[in-house]
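Note that one protein chain of the assembly has been removed; the remaining protein chains are unaltered in position.
For reference, chains read A and B in written order, and residue numbers begin at 1 within each chain.
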Amino acid sequence: MQHAIDVTDLTVAYQDKPVLWDVDVSMPPGVLMAVVGPNGAGKTTMIKAILGLVRPAAGQTLIYGKPYREQRKAVGYVPQRGSVDWDFPTTVLDVVLMGRYGSLGWFRQPGKHERAQALAALEKVGMAQFASRQISQLSGGQQQRVFLARALVQDAQVYFMDEPFVGVDAVTERAIVGLLQELRAAGKTVVVVHHDLQTVPEYFDWVTLLNVQKIASGPVAEVFTEENLRRTYGGRVAFLSRDDGTGSGPALVLPTPAKQSSAFTD
Amino acid sequence: MELLNDLIFNYTLRNIALGSALLGIISGVLGCFAVLRRQALLGDAMAHAALPGIVLAFMLTGLRESLVLLVGAALAGWLAALLLLLIIRQTRIKEDSALGIVLSVFFGFGMLLLAAVQRQPDAAQAGLSKFLFGQAASLVAGDVLVMAVLGAVALLFVGLFWKEFKLLSFDPDFAAAVGFPTRVLDVGLTALTVLAIVIGLQTVGVVLMSAMLIAPAVAARQWTNRLSTMVLLSAIFGAGAGVAGALISATGRGIATGPTIVLCISAVVLVSLLLAPGRGLLWTWQQQRRNARRMRAELGGGSR
Partner (left out) sequence: MSPQLEVQLIAAVVAAGCAIPGVFLVLRRMAMMSDAISHTVLLGIVLGFFLTGSLDSPLLMLGAVLTGVLTVSLVELLQRTGLVKEDSAIGLVFPALFSIAVILISRFAGNVHLDTHIVLAGELAFAPFERFELFGIDWGARALVTGAAILLLNLVLVLVFYKELKLATFDAALAATLGFAPALLHYGLMTVVSLTAVGAFDAVGSVLVIALMIVPPATAYLLTDRLPRMLGFSMLIGIASAQTGYWLAQALDGSIAGAMATMTGVFFGLALLFAPQRGLIAAALRHGRQRWEFAQQMLTLHLLNHEGTPDATEENRAVTLAQHLRWQADFAAQVVRRAEAAGLVRHDSGLLTLTDSGRQHAQQAFVRG
């Protein structure tokens, strides 16, 4: 079967300091995959390497069997919310339209058709009434939904989302989960950098455990085990066994706050 | 009316008005991107760094034509930007120190050369020091033509790559992910900023040129939430302050043009920061007072 994503022997180093060491990850199309691991584990770096934003020292990444450069139009990207200046003078609709820029290419400006697509995407994330709102007036959850809408108008086969659940309200979290399921139902593949280990079994089908090296990657039921988590997080995970018969794998809490500062991750 | 008459028929005044309007428009437009990309002080460093370029261009060619001197200025400004990048990328020195190094060393070298040139008996060098604080009165029709052509090129590029520059300024990673060559765009936008600086040098001078990039953009940002309107307003503010300052300085007694223009545009910034609807300080202050009053009324009304 054709894999949606193939990462083979990927090594990335920043100034000779390795961030990812010889990582192999493959995933079939049509699944939702979480990428988890401690801060500095290289989660964001892996996504950036797949998207061609950082240059690997070795190895390669393929999307549907081809290099990213040939598959750009099949890929949607949701960067970390904190990576942009939300005081930028622009509107919600305008940000979503940016999702069409790649397909438009040079010199062409977005027109009526693109506008309709953007509005439809905003409708999907429940933000249609905010279309002409200045982006600095949005809450964290609303900002995240705008970024999701921008990825939706990319109309991709594979989506990469960097920590979409960080700092969002409960309503937004449910909305994002609903959206993820819709995408899966439509046969899309989604890779999500995730921090909340408790929700992994609930939200995702596949999981990759990463800590500079790949610890494990595969269906949640198979690889999301206590043993693998301990290997990923070292001694820093406290395990709570849950004997309520739900059988949803180990429930656990992190002793340290899952997310401290985006400036220090990866 | 007399002023209007002069503006149309007086050769000198017409050049001054046209030149300073052009400078205001171009630096207003490019300044928006510099401010939004947090590169305001890069403009300051590149403007100061232009000085040795001007003097060296004169020393090497012996010519005083503005085109020759401005090419020297542009090359020096560009070299400064490259050195800055080298220092930040390759060493532990942070951006602020790198800016200070490039700015002060280039400018010091320029002052060294300028003083050396001025001590030579040959009188041809007279006029180079107008590039320190600007002298609008020295603008001749040829200068204005050069400014107009360079400015038109800069504006044309901004128009052509509008969508790309906007995306680059807002979210460079996303721009790269969807396939735009962000390195090239970045270099291009910096080159256009150098062009904007060069256009203003004769009128505003190297010392204060950065203000013409920063101030119109900051003022415009307060009045609007759209990039297109911001750029338009910034151009208008820049042109207005440029013309007003240049005319005041040209008709006054021996006041350098640069400082006059800078004071004009600073006044615009002050008014914008205070009064702009929605963002202005007076506006938010009143909003806070109204909220406080409402809260007091609710509490007093026995809602608790």
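Definition applied: a contact is a pair of C-beta atoms (placed from the backbone, for glycine too) under 8 Å apart; a residue touches a chain by one contact, two chains touch by 3 or more.
All of these numbers come straight from a predicted model, not from anything done at the bench.
Student: Just name the one of A:Thr11, A:Asn39, A:Ser103 or A:Gln198 that touches the chain not displayed here.
Tutor: A:Thr11
Student: Pick from B:Gly24, B:Gly53, B:Gly72 or B:Gly110: which residue touches the chain that isn't shown?
Tutor: B:Gly110
Student: Since one chain isn't shown, list which residues of chain B touch it in the complete complex.
Tutor: Looking at chain B, the ones touching the missing chain are residues 35, 38-41, 43-44, 48, 87, 90-94, 96-101, 103-116, 119, 129, 132-133, 207-208, 210-211, 213-215, 217-218, 221-222, 253-256, 258-260, 262-263, 266, 269, 273, 279, 281.
Student: May I ask you to list the residues on chain A that touch the chain which is not drawn?
Tutor: Contacting residues on chain A, toward the hidden partner: 8-9, 11, 13, 16-19, 21-22, 24, 56-60, 212-213.
Methods note: only the chains that are shown with their structure count from here on.
Student: Taking each chain's centre as the mean position of its Cα atoms, how many Å separate chain A from chain B?
Tutor: 40
Student: Across the complex, what residues on chain B touch chain A?
Tutor: Interface residues on chain B, with respect to chain A: 36, 160-164, 166-167, 169-171, 173-180, 221, 224-227, 229-230.
Student: Residues of chain A touching chain B in their complex?
Tutor: Residues of chain A touching chain B: 48, 51-53, 69, 72, 75, 77, 79, 83-85, 88-91, 94-95, 98, 101-102, 104, 106-107, 109-110, 134, 136, 150, 154.
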